[in-house]
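Missing here: one protein chain of the complex. Every other protein chain is in place.
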Amino acid sequence: MKLTTHQKQDIKNQQSQQNQTKRVTAPELENILYEAIPALDHGFVRVVDYMGNDTSIVQSARVSYGKGTKQVSTDQGLIKYLMRHWHSTPFEMCEIKYHIKLPIFIARQWIRHRTANVNEYSARYSILDKEFYLPSQKNLAAQSTSNRQGRGDILKGEQASEVLKLLKNDAERTYENYETMLNERFDGSTIDENKKGLARELARMNLTLNTYTQWYWKTDLLNLMNFLRLRADSHAQYEIRVYADIMLDTLKRWVPITYDAFLDYRVGSTEISSKGLKIVKNLIRGKNVDYEKSGLSKREWNELMTTLGQEDKLL
Amino acid sequence: MKLTTHQKQDIKNQQSQQNQTKRVTAPELENILYEAIPALDHGFVRVVDYMGNDTSIVQSARVSYGKGTKQVSTDQGLIKYLMRHWHSTPFEMCEIKYHIKLPIFIARQWIRHRTANVNEYSARYSILDKEFYLPSQKNLAAQSTSNRQGRGDILKGEQASEVLKLLKNDAERTYENYETMLNERFDGSTIDENKKGLARELARMNLTLNTYTQWYWKTDLLNLMNFLRLRADSHAQYEIRVYADIMLDTLKRWVPITYDAFLDYRVGSTEISSKGLKIVKNLIRGKNVDYEKSGLSKREWNELMTTLGQEDKLL
Amino acid sequence: MKLTTHQKQDIKNQQSQQNQTKRVTAPELENILYEAIPALDHGFVRVVDYMGNDTSIVQSARVSYGKGTKQVSTDQGLIKYLMRHWHSTPFEMCEIKYHIKLPIFIARQWIRHRTANVNEYSARYSILDKEFYLPSQKNLAAQSTSNRQGRGDILKGEQASEVLKLLKNDAERTYENYETMLNERFDGSTIDENKKGLARELARMNLTLNTYTQWYWKTDLLNLMNFLRLRADSHAQYEIRVYADIMLDTLKRWVPITYDAFLDYRVGSTEISSKGLKIVKNLIRGKNVDYEKSGLSKREWNELMTTLGQEDKLL
Partner (left out) sequence: MKLTTHQKQDIKNQQSQQNQTKRVTAPELENILYEAIPALDHGFVRVVDYMGNDTSIVQSARVSYGKGTKQVSTDQGLIKYLMRHWHSTPFEMCEIKYHIKLPIFIARQWIRHRTANVNEYSARYSILDKEFYLPSQKNLAAQSTSNRQGRGDILKGEQASEVLKLLKNDAERTYENYETMLNERFDGSTIDENKKGLARELARMNLTLNTYTQWYWKTDLLNLMNFLRLRADSHAQYEIRVYADIMLDTLKRWVPITYDAFLDYRVGSTEISSKGLKIVKNLIRGKNVDYEKSGLSKREWNELMTTLGQEDKLL
C-alpha cells in the first residue's frame, strides 16, 4: 500500500482533530481512527466514523423491555442474552463507516450485501489509479478438485511464475491502452494535444478485474456481523477474508463485549438439523448410529461427524 | 410532558458527559443533545446520537467523483448540486438516532417508513405508562367534506366538549381495566395478592390507540429527509407534523447547508407533469390555455393553477 | 369470521377465473387461491397471488453456479444443499401475496418485519369494521412468573369471566363512542343530520388495540421463511402463531420441497454455541461435564441439556 503525500497529509489532519462531544465514544477505536490499515498488495481499510458503543446496545434493549430488563443485571449478561436469542434490533443501533480500497472482483462480491450505504469512486468521472492486485505466490492455489468453489494445492515453480507473469503483463498492458484511449495518463497529463480522448465511461471497460477501486462503506453493527460471519469464514475467498479479518479487529476495538458474544454464538457456533440432533442424542446415550438410517446425505453425515469430533465415523 | 425524577437525572448525566473524539461534530446539535423537546401533550423528541455533519456528505461525494469534483469549489455548491440532481447516496453517509414518545396511532403511521432501525417499548414485557393523547380543542377538526383523508372546520361548543369527554373517559376506563386484568397498578404495586394477573401480552389489547408508547428510531440523513418531506407537509396528519416540525429544527442544527438545500429543492419544490409543462410554457408565451384541451383532470388543473398563482383560472 | 355477501361474491368471482399462462404454477396452492381461511374469531388469511414454485429456486441457482451445479443431480438435493448452507438468494426468487385480517396489536408485531410490501386499510379514509378480538377462555393465560414475555397458567372461573367481560364491554363502548364522534354508524348511516362528525383520523384513536384491521402483505419466499421461523415458534405470542400456522400450510402447498428442507434445517434445527459444542463432544465421549467449568449461564446450561435430552442434568 502506497499513499500519496496528499493522502498522508489528509489522514494526519483528520487524526489531529480533538473535538468535544457529549456522545459516547469507543476509546480503542479512536486510537486507530482514520488510519490506513494495509490489505493485500495495494488495498487498505480505514475506519472513518462510528456511532455508539456497547452501552448503546444495552440502552436500546432496556428501552424495549422497560422494567422487564431489570432481571438481567450486567451489560455483558444482557448482550449475551440478545445475541443468543437472535434479538437483533438493538445491534442495529450502532453504525460504522469504512473507507476501503479493494480489487474490483472483490468489490463485486462485497456489494451483494445490500443493507449498507456505499459511495464508490466513479470511473465515469475520474481516471482509476494504476494499481492492480497480484497474488503473492503462496496464494496461487489450484482449483479444488472436491469443492466447486474452493482452492486446492498451491501452484509451484514454473507454472506459478507463468501465472504471475500473465496477470502482471495483462493488467499493465490493458491499463496502458486505457491511457491511450483516454489520451491521458493517470497523472493527468495529456498524451497528444491534437486528439480527443475516448469517454471515460467507455475506456474503463478495458481494465481487468484486479484493478483497484475504493469506496466509503457504512453499515450498522448487525449487518456488519452478518458480513463478517460470512466473509471471515474459512469458506470465503481468501482475498475478501483479508479485509474481513482486519474488520474483525476493528469490531473488537469498537464493541468488545459484543465481539466476545459474536465469537461464541455466531462465528464458533454450529447449527444442527432436526435429523442431526437425533443422532447427537443417540451418540450421547452411547447408542449405535447408522448412516443408512440417518436420513442424512453422505456429505451431511461427514460434516456432522467432523463437527462432533467423531472422525472415526467418517464415510 | 412530565418526566420522572429518574428520567431527569438520566438526561442530566448524559448531558454532563464531555468526551474527546477525533470524529467530526455538529456543535449546534450537541447543544440540545439528549434534551427532551415536548411534543403534543405527553410526547417528546430527543436526539440521542448522531454521526457525521455537512462535511461528511462532501467528503463522500469527493471520493465518488474523484478529481472530477474539483470543478465544484465550495461545500455549499456541491451539496446543492447533489440535492438538485438526486444524487442521493452521499446523504446516506450521515446517521441520527432519536428517542421518541408518541401516541400509538401515530406510531402506526410512522413505522411505515421501513428504512430505519427501531427499538420500541414492549408491552409484552412491561406495563405501558398511564398517558394518552387528548387533542387540544383547537385541533378537534371535523372530517373534511372535500378531502377523504383531511380535516375541515374546528368543532365547537358542546360537541367539542362531548368529544373530549368521551376520549378522556374511554382512555381512563380502559386503562383502569388494563390494570385490573393485570392485577397490577402502573406503579408496579399488586392489586390483589391472591390473584394472578392476565399476561401482559394479552391485557394490552384493551388499551386505546391514543395511549403513548416510545422508541429509539435511527435512520440515515437521506431517509430522514424522505420522512420529513412527507410528514412535515401540510397534507400530513397534524399530530405527526408536530414531531416532524421539531425534527426539522434538529436537521437545521445538524447539517445547516443540507437543510437549506432541502428546503429549496424538496420541501418548497413542485413537480410538474409533462402535460402540465405544456400549459406552463403556453402561459409564459401569453397564449390562452384551455382546460378542455389540457388532458388534465379538473383536480389536476386546479392544483396546477394554484401552484402557479393563477387562481383566477380555477374551475 | 363473517364475510359480507359482497365479499363472498368477490371471492367467488376471483376463484372462477380460468386464465392461460406460460408461467409455472403451484397446483396445490391454486386449489385454495383467494379462499378466506379463518384465523382467531374474526380474522382470516387469503393467498391472493404468487410467483414461482420449487423449480424457480432450482432454475436461479443453476444460473448462478452454471455448469458447476451439474454435480447435484436432483431438484430436492439442490434445494436441501441451498438451505443447509444458507445460500439464501435463490429463495428470494419466489414471491407471495396475502390478504390478512388481524387485530391491531398483532399487526404491530407483524409490521416489524420490514422486508415486505404492505397496503393497510386506512382509518384516515374509511371507518373500521365493528369487529374486535376476544380470546377464547382456554387462551386467557396468566403472566408467566418465569418468563417476562410469556404466558403461564390459564385463568379460571370468575376471574376469567370478569376479564372477558371487561374486554368485550370496553371494545363495544369505545367503538360506539367512535361512531358518536364520527356522527356516523359503521354501516355508513349518519347519526345526526345537523352535526358534523369528528375527522376520521382523530376519532380512530378511541379504538382499542384488539380492533381488527386488514392488509395486503407481499413478501419473497426467503423473508416469508424468516417470518415463519420466528412467528410459528413456540415462543411467539399465541395470536400471531395462529396466522403463522395457517401460512405454514400455504407454504407446503406452494413449495413442498422447500417446505421439507425448511422444517429440517430451520424450524427443527438447533444452534449450539462454541462453548456448548465442547460440552456436547465431552458427553459423546462419555466424559463428565461440569456446569461450573462450562462457561455457560445457568439458563444456557438448562436450555442445552433440554435440547440434548439430558433432563437429569438440569440445575
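To keep things simple, chains are lettered A, B and C as they appear, and every chain counts its residues starting from 1.
Here is the rule we use: a contact is a pair of C-beta atoms (placed from the backbone, for glycine too) under 8 Å apart; a residue touches a chain by one contact, two chains touch by 3 or more.
Because the structure is predicted, anything quoted here is derived from the model rather than measured.
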For the chain that's not shown, point to the residue among A:24, A:78 or A:155 touching it.
A:155
Among A:198, A:230 or A:289, which residue is in contact with the omitted chain in the full complex?
A:198
From B:5, B:189, B:234 or B:270, the answer for touching the chain not displayed is B:270
Kindly state which of the options C:24, C:154, C:191 or C:314 is in contact with the chain not pictured.
C:24
Omitted-chain footprint on subunit C covers residues 14-15, 17-25, 30, 33-34, 49-52, 56, 59-61, 63-69, 89-90, 92-93, 95, 97, 99, 117-122, 125-127, 188, 214-216, 218, 220
Had the left-out chain been drawn, it would touch subunit B at residues 65, 68, 71, 77, 80, 84, 89, 112, 148-149, 263-265, 267-277, 280-281, 283-286, 297, 300, 307-310
Suppose we count only contacts with the excluded chain; which residues of subunit A make the list?
103-105, 108, 111-112, 114-115, 118, 122, 124-125, 133, 135, 139-144, 148-153, 155, 159, 162-163, 166-167, 170-171, 173-174, 177, 180-182, 195-202, 204-210, 237
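Everything that follows uses one rule, which is that only the chains that are shown with their structure count from here on.
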If I list every residue number at the interface of subunit A and subunit C, are over half of them used by both copies, so same, or under half, so different?
same
Among all other chains, pick the one whose mean CA position is farthest from the mean CA position of subunit B.
A
Report, in whole Å, the distance between the mean C-alpha point of subunit A and the mean C-alpha point of subunit B.
35
Touching at least two other chains at once: which residues of subunit A meet that condition?
65, 68, 89
